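Every protein chain except one is present and positioned as in the full complex.
Read from first to last, the chains carry the letters A, B and C; within each, the first residue is number 1.
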Amino acid sequence: MGTIRALQRDDWDDWRALWGGYLAFYRAQLSDETTRATFERLCAGTEGMFGLLALDDAGRGIGMANCVVHASTWSRQPKTYLEDLFVAPSARGHDVGRALLEAVKRAGADRGAPRLYWHTQQYNGRARSLYDLVGRPTSFVVYEM
Amino acid sequence: MGTIRALQRDDWDDWRALWGGYLAFYRAQLSDETTRATFERLCAGTEGMFGLLALDDAGRGIGMANCVVHASTWSRQPKTYLEDLFVAPSARGHDVGRALLEAVKRAGADRGAPRLYWHTQQYNGRARSLYDLVGRPTSFVVYEM
Amino acid sequence: MGTIRALQRDDWDDWRALWGGYLAFYRAQLSDETTRATFERLCAGTEGMFGLLALDDAGRGIGMANCVVHASTWSRQPKTYLEDLFVAPSARGHDVGRALLEAVKRAGADRGAPRLYWHTQQYNGRARSLYDLVGRPTSFVVYEM
Partner (left out) sequence: MGTIRALQRDDWDDWRALWGGYLAFYRAQLSDETTRATFERLCAGTEGMFGLLALDDAGRGIGMANCVVHASTWSRQPKTYLEDLFVAPSARGHDVGRALLEAVKRAGADRGAPRLYWHTQQYNGRARSLYDLVGRPTSFVVYEM
């Protein structure tokens, strides 16, 4: 694969397509306003947000990682929450997801937030087989209210 | 039970005892510097943090909730992460945990962060029997790296 | 399908391909030395190890099972640990996995180790739908240190 770098404003078309694929995976719909605002914040780095984009050798966006750095009660350092990770179906099987995870870990550490966490569906075997290799499963489940 | 209110600086002794019980539950140890810094940030409301304290009729602290409001890619509104919840063993069985969860939900909404989430050990039956009642389990598990 | 029999030294090419597919499934890499040593031990039956190979009607290896017989504190008999099971993708859907499991059960019993166990990812639905039919899930999860 090509490179991974910080998301930029002229990545909109590539990022929009990846975000759309990601939302479709979760059968979710979001307003264009929210999508646009999220992209803006990821590019600007406001509210602790940052985005990474994976590019193929031709410079096309093939994977994205959207992150939020936030405070934690367990440390004076913030931690990095990887909220969204997506690799284009056509680009799978080439370790793009793994490279994105490792790049997120480094980018979080660069922001003083070396502890990284994320959520995944317990039944998402494809994703978890990667996560088990690169990260560590915990005993924690997520509740909402 | 008595009341639930925002954590204040003169709650240090009560909060410190609850925090110690909470860390002991997780068999964890934190430096005094981190504990003190966390308390300060929860009281000051810096970095999106806030704390709630449950008091008995005599005004003693019997439960705590430590929260972080942070940005999300899925909404222009931030969400509320309930990072720590603890009720003193002697005060259990009187719905203090439930009252704290409901108060956190309201306090998050007051801060423009009505979506609330938290993590719990999949095997923590006592806690989950409450969480299932007040909140909703998701299919998400937590990974770390 | 064809037959299942004990792994032999001249099965190297077939076994090597299956082992490679198996490692790729786990996104794992092992040195050639370790792979070769594992194959030798499975063939020689040293250290309680044995291997089974499933062959199609043309005599090509289409599935493998690698096992370790080891002592147990719960019985004077050892038990059989099925450490690796793999069926070539092109051979799936024809009960090769099931036949291998049943052959492992018999081969373990022949070695005085009739109790058989194995580990599988909780999220591996394809494998578990077979295991639930032929074996029994337990409430045990695996920890490492």
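Quick notes on this structure:
Just so we're on the same page, a residue touches a chain if its C-beta (ideal position, glycine included) is under 8 Å from a C-beta of that chain, and two chains touch if they have at least 3 such contacts.
What you are looking at is a predicted structure, and each value in this text was computed from that prediction instead of being measured.
Only one residue in the set A:Pro78, A:Gly97 or A:Pro137 touches the chain that does not appear here, and it is A:Pro137. Contact with the undisplayed chain is limited, among C:Leu18, C:Val68 or C:Ala99, to C:Val68.
Residues of chain C that touch the chain left out of view are 28, 30, 33-34, 37-38, 41-42, 46-49, 66, 68, 70-76, 78, 81, 83-84, 101, 105, 115-123, 131, 134-145.
Counting the whole complex, the residues of chain A in touch with the unshown chain are 128, 132, 136-139.
Chain B meets the missing chain through residues 25-28, 121-125.
Just so we're on the same page, only the chains that are shown with their structure count from here on.
One simple way to say how far apart two chains are is to compare their mean CA positions; for chain B and chain C this gives 47 Å. With touch defined as above, chain B holds no residue shared between interfaces to two or more other chains.
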